[in-house]
Each structure stands twice: as C-alpha cells, then as structure tokens.
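Comments concern the structure below.
With one protein chain removed, the remaining protein chains of the complex are shown where they sit.
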Amino acid sequence: MKQVSAAEIANLTGGTVFGQSDVQISRVDKLEEAGPLSLSFFSNPKYQDRFFQTQAGIVLIPADFQSDRKFPCTVIKTLNPYYAFCQVLDRYFNPNQHKSGREEQSFVAENAAIGEDVYLGFGSYIDEGSVIENGAKIYPQVYIGRNVRVGAGTVLYPGVKVYSDCVIGAQCIIHSGTVIGSDGFGFAPIGDGSYAKIPQIGNVVIEDHVEIGSNCSIDRATMGSTIIRKGVKLDNLIQVAHNAEIGEHTVIAAQTGVSGSTRIGKRCMVGGQVGFVGHINVADGTQIGAQSGIQKEITEPGQQWIGSPVMPLKEAFRTQVIVRKLPDLQQRIIELEKRIQELTKS
Amino acid sequence: MKQVSAAEIANLTGGTVFGQSDVQISRVDKLEEAGPLSLSFFSNPKYQDRFFQTQAGIVLIPADFQSDRKFPCTVIKTLNPYYAFCQVLDRYFNPNQHKSGREEQSFVAENAAIGEDVYLGFGSYIDEGSVIENGAKIYPQVYIGRNVRVGAGTVLYPGVKVYSDCVIGAQCIIHSGTVIGSDGFGFAPIGDGSYAKIPQIGNVVIEDHVEIGSNCSIDRATMGSTIIRKGVKLDNLIQVAHNAEIGEHTVIAAQTGVSGSTRIGKRCMVGGQVGFVGHINVADGTQIGAQSGIQKEITEPGQQWIGSPVMPLKEAFRTQVIVRKLPDLQQRIIELEKRIQELTKS
Partner (left out) sequence: MKQVSAAEIANLTGGTVFGQSDVQISRVDKLEEAGPLSLSFFSNPKYQDRFFQTQAGIVLIPADFQSDRKFPCTVIKTLNPYYAFCQVLDRYFNPNQHKSGREEQSFVAENAAIGEDVYLGFGSYIDEGSVIENGAKIYPQVYIGRNVRVGAGTVLYPGVKVYSDCVIGAQCIIHSGTVIGSDGFGFAPIGDGSYAKIPQIGNVVIEDHVEIGSNCSIDRATMGSTIIRKGVKLDNLIQVAHNAEIGEHTVIAAQTGVSGSTRIGKRCMVGGQVGFVGHINVADGTQIGAQSGIQKEITEPGQQWIGSPVMPLKEAFRTQVIVRKLPDLQQRIIELEKRIQELTKS
C-alpha cells in the first residue's frame, strides 16, 4: 500500500505543515469518513465542525484559516485546499495507470507514425497517414481513420472513434463511446420529396487540454472545421453539430446539443439538456441554466439565462412565480368582471 | 420448428387448461394476427371481442374471466396472462441464444478469473484482476478494465465498456454502447480561467437484476460509489452522473439525466428526457412525467409530478390549461381597463 508523508504532500502542493511532518497517510476520504491513515481536506469554514471532529491523519486547510480551537491532527495550509487535494489524488491515488507499448491484435497502417511511450491497445486501429504523438494512450477498440493527428499525452478511452482528417490536440482526454468526425447532418431536397446527401468534407479540430465525456457526437464540418477550443470540458452524451465552435475553457453539462454553425464564446458555463439553434453567436462568459432553449443570439457577455425560450435569469424566475399563480390571477379577473357588472348595473 | 403443447404451457405458467391439452403451437402473435399455430394472450376485458374472434390455437386468459360465450379455442387460465405469455416467450421463443466458451482474438489478462459456462466474445478484453463469474456472457468488442467484477449470469452486449474497479451484480443485462465508470464531470477553477481535473477515484456499483439500455453513460464517483440498486431498469441514452444513486426497482425512460450526488428513491417511475439537478433526494414511489425538470427535493413519497420546473401533476395540468387561455385573459384585462375608464368618466 502506498504511504505518503505530510512533508511529501506539502512539497507537492506548495503548502506548509503544522504538526508532525513525518505522519503518513495511505488513503483519501471525506472529513466525516476519514481514519488515522486518511488524508482529507477542508475548504468551507461552514464545515469547520466536521474538521474539528475528524479522525483523519492529515487535513489540507486554507492558508488563512484561523481558530482558537486546537487542530485535531496534522494540517497542511495551502491557498486552495481542494486543488491541493486533487494534486495528491492525481499523483498518488489515480486509478488510471495507463499502459505503454503495442498490444497484440492492434492494426497500424504502414505509413502511420507512432511516437514514443505510446499505448496501442488490443483491437485498436490506426489508418494510413495518421500520427500518434509521444505519450498518447490509445485504449482497446479505438478507431482512428486516415490522416488523423492525436496530440502528445492525449488519452482515448476504449471504443472512441475518430473519422479521417480530424485533429486532436495535446493532453486531451476523450471517454468511451465518443465519436469524433461523423458526418454533419446535411441534406438537400431534390424535388421528388427525397433528399440528396451533402458530402461533409470538412473535419473536427480539438485543441489542447480538452476533456470530452462518454458517448458524445462531434460532427465534422461540411467545409472547414468544427472547432473545440483549448481547455473546453464537455460532459457525456453531448451533440456538437457541423461547423459549430466552442470557445476556450467553456464547460458544458450532459445531454446538451449545439446546432450547426453556432459559436459559443469563451469561459461560458452551460447546464445539462440545453439546446442551441444553429447559426447564432453566444457571448463570452455566458451562463445558461439546465434545459434551456437558446433560440437567438446572446450578445452581452457574462449574463445569466434560463428557460425555453431562454430569458434573463431574473426575468425567468419572476415569470415562473407568476405562472404558478395563474389559477389565482384568472380567478381575480373573473371577480373583477363580476364587480364591474355590478357597478355598471347600479 | 419448435412445437409446444397446452399442457407444457400450463405447467410452465402454473395455469389450468380448458379445452384440449395436447393442442400444439409453434409461434406467438397478437390476438388479431394469430393463426391456428399461434399462442396469444388476453388480459383486458375491454378487448374480449378480439378474443372471441381470434384464430389462435391457444390463448392465455385471466383466471377470473367469465363469459356466456363459447371460447374460440383452447385456453389456459392464469392469474397474470401477460406475465405467463412472457414466461413462454422467454423459455421457447427467445432469440437471445447466448454462446459459451472463449472465441479467438479475445484478450484475458493472466490474473483475471473466468468462471464456468462463460462466453468471451471475439475482440473482447478482460484486464488484470477482473473476475467474470459463472454463466456471464461477454459479447464481442466488450472492454473490461482492471479489478472489475461481473456477476453470475450477467450479459454484456457487444461494445459495452466497463472502466476499472466497477462492480456489476448477478443476472444483469447491459446493452451495446453503454459505458460504465467513465470519469465524473469534476473540474476545479484554478484562477487563470482554466480548470484542473478533479481525479475521479471512486467507482460504479450495479446491484443484481439491473437492466441498462444502449448508449447510456454511468459515471464513476469522485470518491465512493455511483450506485444502481437491485432491480433498476434504465432505458437508452441515459446519463447518471458521479455519486448519484438510483433506488431499488426504479424505472427510468430514455434520454433522462441524473446529476451528481442526487439520490432517487425506490420504485420510482421516471419518464423520458427528464433532468434532475444535483445533490437532491427524490422520495420513494415518485412518478415523474416526460421532459420534467426536477430542480428541488421531492420529500413526500408516491406523488406525481410534471413540468420544468416541476409541479404536482394536477397543478401542472390546471396551469397548462390557463397558459393556453392567456390571449383570452389578456383581452379580458384590456376590456376591464376600458370599462373602468368609462365608469370613472361617467
């Protein structure tokens, strides 16, 4: 079992130990579930009782936390205890121990280029002209079409499919079942009531440090590129249509759909099950509540929206309250009509 | 072709034959499409005309069904004719003839443990430390990560992906494309506008007798477990986020999403395209209509809800009726204003 000392944790996270720097932990837990071999963390002063009652061996706490009470164990003060906790998880307790080397029953076309320290899993397929850069991890049953680039250190989990000509940056993570570069949904009516397929000859470009959840569909562009900018985080079961663009560091929750040619700005936060119509722009820093329907441009940056059709958050809440009072309002209108009738008569 | 007699069906289903117990059927059909070689069933007295006109060879009917009219064929009386029909389907007409044995081109890590009567399909992958219990059926192109347990008699259809450390109970069915244990969606902002990944070191625990449809995403917990309790039935394209819990025998229709740390009670029925916000509890026996948005706790058990935001069913229906009358109500307000104006003048 892994043993990590307070000194090592302080070193990794840039924190300062208060207590015994040689105390060791071998697991991580929430404050209330921790034991003497656990590392835990505490960010929100609201929960300080949990901190003072914890059985943990070491707790990461905010650098500016002050109290008259005696600390229950060795602590490490850092600016951002949650992030520090993540760093420890990532270094010492991450279950994702990626493999290296090429497993049997994998297919690599003759002119594909495979970097160093790459993992090519069992049953994976790398077609002609593709480039897998150093340290990339291609899990079993992944498909990489022709002329694809997979950047350094990027992880494609089992069963990811990448169609030809797509580009995936460095240090990305793409989860199982996600499809990159399937055809955009484009058909031209041809008079007899049927449709001709519009060939989708563009691609998908995913920049660095992007994470995409499982079972997402990111379609290739008709011409040009569907673009996922650096640092974007997409949850599961998300649809991104042809020629859409998601701006840097935008975060989108599960089951949301972005229609064709729509451009979402930087650092937006989008809830789950949201739908965006096609061909609109959404300003930087926009925040959108779950299940919203964005049917028009959002031009002012940094605003909060919700509803289908979408409204500014405050207006939506005000409207929702009144909608629930509609039976009462209707009754009051009937009452008014009666009174008017009476007044008119008299 | 399979031939089954009325006596065999009565024996399997605990029913009683009225008519010839040696009559044989070789197929199953609806009452109105049945012929002399068909078994059919009849539950709802509303459809008794269909029963009396059927050409079926044998019909399963309710034990308490009374009529002055002559039965059109041999019948078998049982308490639950539909369930009895399912039993016959399952025993004699089920197209799912699972294979056994290990097909070529499958990968099993040296220290994985494979039970008896297991099927390991072509292109499947079982990583280190995993245990596949007796009678489990691992179809082609399935991926099983490290230290996974797959319970006895469980069926994983082609292309299911199970990440490391997940636990799947006995007698479960998981359909193609479903991903179990992909990372929960957790990121900590790190000040410069970008995000750090929060390692997701928990797992997914699926108890016995669970069925999960195709292309679902069930994320692993940040710490601890995302839990699907025994007897749960999930339809297709469903999202279950990290640390969520779905209670025993709850049934959820397609394209619904359950956000992080939300706990849904036992024996709930949830419609399609529903969304649950994170960190709420939903009481046992709750019924939720399609496309609802559950944005708050539901504490009273056994109630019916619908809408986004969700309302009690009756209130929602009343409100919907008034919403459709809004143009009329607005007109009546304008009318009232005019009359008041006139009255004030006079």
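Labels A and B are assigned to the chains in the order they are written; within every chain, residues are numbered from 1.
Note that contacts are C-beta pairs under 8 Å (C-beta built on N, C-alpha and C of every residue); 3 or more make two chains touch, one makes a residue touch a chain.
None of the values given here were measured: they were computed from a predicted structure.
**Q** In the complete assembly, which of B:127, B:165 or B:235 touches the absent chain?
**A** B:235
**Q** Of A:133, A:165 or A:235, which one is in contact with the hidden chain?
**A** Missing-chain contact among the listed residues: A:165.
**Q** Considering the whole complex rather than only what is displayed, give the residues of subunit B touching the chain that is not shown.
**A** 28-30, 80, 82-83, 86-87, 89-90, 93-97, 103-105, 121-123, 139-141, 157-159, 173, 175-177, 209, 211, 213-215, 231, 233, 235-237, 248-249, 251, 253-255, 266-267, 272-273, 290-291, 308, 320, 323-324, 326-327, 329-330, 333, 336-337, 340, 343-344
**Q** Spell out, residue by residue, where the missing chain touches subunit A.
**A** 105, 107, 123, 125, 141, 143, 145-146, 159, 161, 163-165, 177, 179, 182-183, 185, 187-188, 190-191, 193-199, 201, 215-217, 219, 223, 237, 239, 241, 255, 257, 259, 273, 275, 277, 293, 295, 308-309, 311, 315, 318-319, 322-323, 325, 329, 332-333, 336, 339-340, 343
Convention: only the chains that are shown with their structure count from here on.
**Q** To the nearest 5 degrees, please report the angle of the rotation taking subunit A's Cα atoms onto subunit B.
**A** 120
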